[in-house]
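With one protein chain withheld, the remaining protein chains of the complex are depicted in position.
So that you can tell them apart, the chains are marked A, B and C in the order they are listed, and the count of residues begins at 1 in each.
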Amino acid sequence: MLKIPYYPGCTLSTVAKEFDTSAKDSAIKMGFEIEDLPQWNCCGATFPLTPDNIMGLTAPAKVLAGAEKAGDTLTTLCSVCYNVLKRTNRVLKDDKEKLSTVNEFMEEEYAGGVEVTHYLEVLRDQIGFTKVTEAVSRPLKGVKTAAYYGCMLLRPFEDMGIDRAEAPTIMEDLLKALGATPVFFPDRVECCGAHLAMDKPDIVSKLSGNVIDSAAREGAEIIVTSCPLCQYNLENTQAESGSALPIVYFTQILGLALGQDEKTLGFEKNKFSPLALLRYKELL
Amino acid sequence: MKIKLSKSDIDGALVTQISKVSGEDFKQCYQCGNCSGGCPVSYAMDIPPSQIIRFLQLGRFELVMEANSMWVCVGCLQCYSRCPKGVSAANILEAARQLSLRKGTDHERIEDLPVSFLKTAPQQAIVCGFRKFVS
Amino acid sequence: MSRIGVFICQCGTNIADTVDTEKVAEEMKKIPGVVHTQDYKFMCSSPGQKMLKEAVKKHRLDGMIVSACSPHMHEKTFRRACESAGINPYMCEIANIREQCSWVHHDKTKETGTVKSLDLTRMTIERLKKNQPLKPNKIPVNKRALIIGGGIAGIQAALDIADGGREVLLVEKTPSIGGNMAKLSETFPTMDCSQCILTPKMVEAELHENITLMTYSEVEKIEGFIGNFRVTIRKKARYVNEELCTGCGDCWDKCPFKQDSEFEHGLKKRKVIYTPFPQSVPNIPVIDAPNCAMLQKGKCGVCAKVCGPKAVDFEQKDIVVEEKVGAIVVATGYDLMPNEHFGEYGYGRIKDVINGLQFERLASSSGPTGGKILRPSDGKEPQSIVFIQCAGSRDEKKGVSYCSKICCMYTAKHTMLYRHKVHDGQSYVFYMDIRSGGKRYEEFVRGAIEKDGAMYLRGRVSRVYEKDGKVIVQGADTLSDSQVEIEADMVVLATALVSRPGADTLAQKLGIGYDKHKFYNEYHPKLKPVETVTAGIFLAGTCLGPMDVPESVAQGSAAASKVLVLTSSDEMIKDPTTAIVNDFTCNACWDCVVACPYSAIEKTDIKDREGNVIRRLAHVNDGVCTGCGTCVAACRSKAIDLKGYTDEQVYAAINAF
Partner (left out) sequence: MSQENTEETQATETTETFEPKIMAFVCNWCTYAGADLAGTSRMEYRPNVRIIKLPCTGRIDPLFIIKAFENGADGVLVSGCHPGDCHYTAGNYHAKRRWIAFRSLMEFTGIDTRRLQFSWISASEALKWVDLINNVTDEIKALGPFMDFKNLKG
């Protein structure tokens, strides 16, 4: 079975465990495996935007160095981890001087031989969405599902390149493969407010509120994301505002479609579970 | 506001420093306003991103440092992604934060954060927040 | 008119679907004068046309109607067919039963379309009965061309026409050709030296066997019409014999008196006997008569004494010549808006406030400072310069409403020239918008900002004043919402381009239109950009409105090509649709003369044998008349009519309605 080295990151090992497990279980259903790096550390959760900040690159560089031992690709799930690792990797590959400076701060040197991919890319480019459809045993027929991309999965385009930055379809294509009806809504690449949750909750409410309203207006019944912080912000905002769209990781929906036992998918952690809706639609 | 403009302002040391730290050349910006137009939080900023750059072009470093803009910027890169000149307001605001934090003054203290947040929030939010707000 | 053929086209099914063409053909046969009718599938096809021609012969037709598509489509086709069948092409008329009938009335019973086709065909038949055979006007064409204005646009036009093998007369008002471009230092967007690219063209114009230069000359009168203009030109006295002068310069070296140089815009003096600039073409001086001691007071004559070939001639007089040409290109260029418009900017009061052309002279290596940027007041190198854009432009109240189009570009150029010459100098540019449309233009301006560090401020300057040897500029930067004050060493105004003084008088002489800013009007701003309403007169360059060198040159070439087209044959064929005056009924009220938008109607005198004027009459010049018919409707005595659209023809159609 195809085994791909995998970086879970802090949040997926704790608060967003369901993201991690649903992805792993789904992979097996589709005939591959993602395997935790034997050793890893926090990526820093933010890519340093000032080019003079080399220290900010060392944490993700360590992850990359570890990954290099496990293979030549590294996959991730969390949008932020993906962003930080991919951009760092790019900088280190392009700028040999920076690479050697960073290497001076690490026990194990990184040679620049890793390709960072997202789980979505693995599905699209390595497995193929048609294969995914073949593995589907519980098509999500008629479920109007909105994919919320947020910022980090897509931007900046020249570094991330996963899909068109302003008009991505990778998640919608996956949703289609699962039999669901993707809902394209205007705010799907707008920001949720991210870490401002820490000290400016009112801004987050506003931004996340916009995202939810925008999806709801287009008739979404479920929102999927690939970022725990997006999930957190959207869900919290909803709790405040009283609307009740389930906001889940795309892998949870994937798991459902692949016929995994819904009890293993962690929906109990969601403030608003999609299960009732799916039962109502007689999909479960 | 009245500005007396001279060469020493335009090429001022602090402005040069922020340009160096951010890696951005302010002269590149042509003040089209796209960044401010798309920035999800410019409504909450004292000075919106494009005007931050304008003040830096004019050598008004102190105005930039006094404004809340850098602390409101969420780093979403909307500005940079859509800037027709490839200028990153995000980098510039990060540089402003860095210059402020590198003086050793923190913008947030962990003690001040609500416990509920610390308990439930994804780690990444906390890590990221501290990277942005604490020296 | 007695033998008319009527042909009804089915246009495949395009007409036949909604018009019963057979019935139309039948009905039309009943009209007196119609001797033959026929409907056919495709009238415009070769068999269709052949059929027409055969019918003409067989039925001895002397006129025909084709009821078919719009005349805009096939009128020419059918008239040509007529002509080859031996009847006058203007005896063929089209009834439009496709675009204006079968295609717009979708009634499948054919009732609607047929009724209308009957009406349209009948009206056309009645009209045709009043038609007269017409002959296209043939006008002889004089192949010489006159160019008025020897700037880059005029020079280009002259060279192209001359290269095309036609004789050109280039009339320039000042002592040398070259115009404003001769004053420029380097030129955007490529920054090549203006003199370097212009001088060879000036010399080529001087030496070209087909070009006659008349500098220091002005057009006084223009008569005639397309192909046949008579032009009166005054060649002003130079007081130097052009044949004898060798251009040695001894005269101006020795002349003891000085005046401000027009060419240097007052930044330098010239002698009273002078050439405007060293590369002048022709390199022959003129004496500035009002300031010459000899000519005014009869004392001096130094120049004449030192002149080896004895070329100075104080007795010289203006010469007035008449020239015949077939086409005229007007390329009289522009001026900068005069100083007095800028009270708040201190122009004329503060020495270190100058205009764009003055800056060009400062930057020019052949200029008054040898190419060093030095400020006029004390000759010091300015450490900071403020450029004020839209000075006078886009100022409805005190200046002109339009954008001068090139000042954004030349200001960017000036900041670059300044930075290249004064490395640590800082330039500031106040602008309202940056207008740099054009190939590589935007990149040029960005270069000034990004590479050469010009500080652009979005706002207008409110005032400029002097303080402690500095020029204080107070304006706004709307981008930062602030009032801005700059202590500058020098200020350059990007002054509006305006039309030449006297542009209107010249236009009136030529009979061409001009706008309220006295820029000349093109015939059609998009499709006839270098033509005027007066046939045979063309425009090029900045006399039309602000434009840069590339555009002026393109227009010079465009005008030249128009001239070459016009002079490509000895005769011009013109549509015979022109007005004609009935000599017996015209009572010389001149209503038509006033109404004609083309000044095609002349007031003529009828003289008896002794030469006494016995009557006056309107007379239409076929060469000029465009056939609009405005005069006809204006004439209260019904003494003027329009061939092809006579009152009779129109009434016949109305009566058949």
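By our rule, a contact is a pair of C-beta atoms (placed from the backbone, for glycine too) under 8 Å apart; a residue touches a chain by one contact, two chains touch by 3 or more.
Everything quoted here is computed from the prediction, not taken from an experiment.
A.B. asks: Let's see if you follow the contact definition: name the visible chains touching the chain that is missing.
C.D. replies: Touched by the chain not displayed, across the whole complex: C.
A.B. asks: Please pick, from C:I580, C:A595 or C:L617, the residue that touches the omitted chain in the full complex.
C.D. replies: C:A595
A.B. asks: Of the residues C:V533, C:C586, C:V620 or C:A639, which one touches the chain left out of the display?
C.D. replies: C:V533
A.B. asks: Which residue numbers on chain C touch the omitted chain?
C.D. replies: Chain C touches the chain not shown through residues 70-72, 96, 98-107, 112-113, 115-116, 118-120, 122-123, 513, 523, 533, 577, 595, 597-598, 626-630, 632-634, 642, 645, 647, 650-651, 653-655, 657.
The definition used in the following text is that only the chains that are shown with their structure count from here on.
A.B. asks: Provide the C-alpha centroid distance between chain B and chain C, rounded to the nearest whole angstrom.
C.D. replies: Averaging C-alpha atoms per chain gives centres 55 Å apart.
A.B. asks: Which whole number of Å gives the spacing of the CA centres of chain A and chain C?
C.D. replies: Those two chain centres are 66 Å apart.
A.B. asks: What positions in chain B touch 2 or more of the other chains?
C.D. replies: As it turns out, chain B has no residue touching two or more other chains.
A.B. asks: Considering only the defined contacts, which chain B positions touch chain A in the complex?
C.D. replies: The contact residues of chain B facing chain A are 20-23, 40-41, 44, 72, 74-78, 80-81, 88, 90-91, 94-95, 98, 108, 113, 117, 120-129, 131-133.
A.B. asks: What part of chain C is in contact with chain B in the complex they form?
C.D. replies: The touching residues are 383-384, 424, 426, 428, 446, 449-450, 453, 455, 457-458, 477, 479-487.
A.B. asks: Residues of chain B touching chain C in their complex?
C.D. replies: 1-7, 10, 25, 27-28, 30-31, 50-51, 54-55, 57-58, 60
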